[in-house]
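The complex appears here minus one protein chain, its other protein chains still in place.
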Amino acid sequence: MRKKIKSYLVFTSLWYRFGVYLAIPAVLAAIGLLIERGLPGGGLIVISVLLPVAEIISDSWLFGGIQTKDSMKLEYLKTSGQGKELIRTALWTDLFRKLLSAIVIMALFSLAMVMGKGEAPEAAGTGGFGSLLYLVLLSWLVSVLGTFVSRYASLVWINLIVSYGAMVLAMLGIFLLRLAEHILLIDLLFAIFGILMSTVAVKAAVERVERSYHDE
Amino acid sequence: MKLLQNSGVPIYQQIAEQLRADILAGKLKEGEYLPSIRGLAKDLRISVITTMKAYEQLEAEGLVTAAQGKGFYVNAQDSEMLKEQHLRRVEEALAEAIRAARIAGMTGKELQEILRTLLDMQDEKES
Partner (left out) sequence: MSKKDVKTTKEIQFNDKTDRPGQTAQMWQKALQAWNLKKNFKGFQLSVPGLELPKGFATALIGENGAGKTTLLNILTGIRLDYKGEISYFGRQEKGIDASVQERIGYTGPGSYFLPQWTIRQVEEISGLLFDNFHKDRYRALCEELGIGGSGTDVSKQVKSLSDGNRMKLMLAAVLARDTSLLILDEPASPLDPLMRDRLCDMIRNYLDQGGGEKTVFFSTHNIADMESVTDYAIILEHGNIVEEGFVEELKEKYICVKGEAADAERAGEAMFSMHRSAYGFEGICLARNLERLAGMDITLETPTLSQIAVAVMKANTNLGKKA
């Protein structure tokens, strides 16, 4: 377990950790609070839409460009028998961390709202646990999709563009929430889709490594 | 040990010569181990194969013996062999002098003159 965490952390720089664990949550919370003042129930929604944006942009400093043709030639990793495992573990741990970030940020925000207001924050009509989970999973799913796409390029502005697309996708998802009846069912679907998407993402990256043993 | 890069004499030979001189002069004692071929190569900043060749030459001349896993050690030098070695060196040196004399256009007599003069000088120094 410790090694798993270490193999992920080893790819992160001090700045990245500062940004992802401190700066982003703080900024998002602040924005959430601000929005909440003017638009009750809107804070959490804004957070769930902006989180993927932050995740996708910050990913450029982590695994940015890792799925480009050249990058996976990472020869140093390939000279070790444990290289492939290291990448795979790191990628999975990162995806799990993203989920954890979404949960922690949004759950804490909700908790703060509950404690401050004495009632669960309204989320566009429906409230309750189901919608919180929905927002968390939506946010996470969009992050996973977004980083998967942005990792095919190694330029930061690609990440920027993808993050805008992700924002749009997230907003669509929010819209869907309004129309949803069986929210927990949708949550389940999202969760499954998320895991599938993660598997695809990790597999694609690891396959790139394997192919580079054979490509020209 | 001083090595000349462009003297025309292969480096392994220069090494062998200097070690040979040390052995014959008694500076390297019987049973004493020569530096490892890689250690010597490192210190002289040359390739390992060069030091190895130098050692093999000395081995072929009977001056050293290779011990499995330990390296090369100096053989006992008996006076007969020593004499032979020195004799050979005198012959080589004189042959070289003759060659140089030929190139310079000196006659055999002139060469002998020089030899006599040098011997006299050496005698004077020693007395």
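In this document, chain identifiers A and B correspond to the written order of the chains, with residue numbering beginning at 1 in each.
To be clear about the criterion, a contact is a pair of C-beta atoms (placed from the backbone, for glycine too) under 8 Å apart; a residue touches a chain by one contact, two chains touch by 3 or more.
Just so we're clear, the structure is a prediction, and the values are computed from it rather than from any experiment.
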{"item": "Missing chain: touched chains present in the view", "value": "A, B"}
{"item": "Selected residue (touches chain absent from view) among A:25, A:64, A:130 or A:173", "value": "A:64"}
{"item": "Sites on subunit B contacted by the missing partner chain, in the whole complex", "value": "8, 10, 12, 36-39, 41-42, 45-50, 52-53, 56, 65-72"}
{"item": "Touching residues on subunit A - with respect to the absent chain", "value": "3, 6-7, 9-11, 13-14, 61-62, 64, 66, 70-71, 73-83, 86, 213-214, 216"}
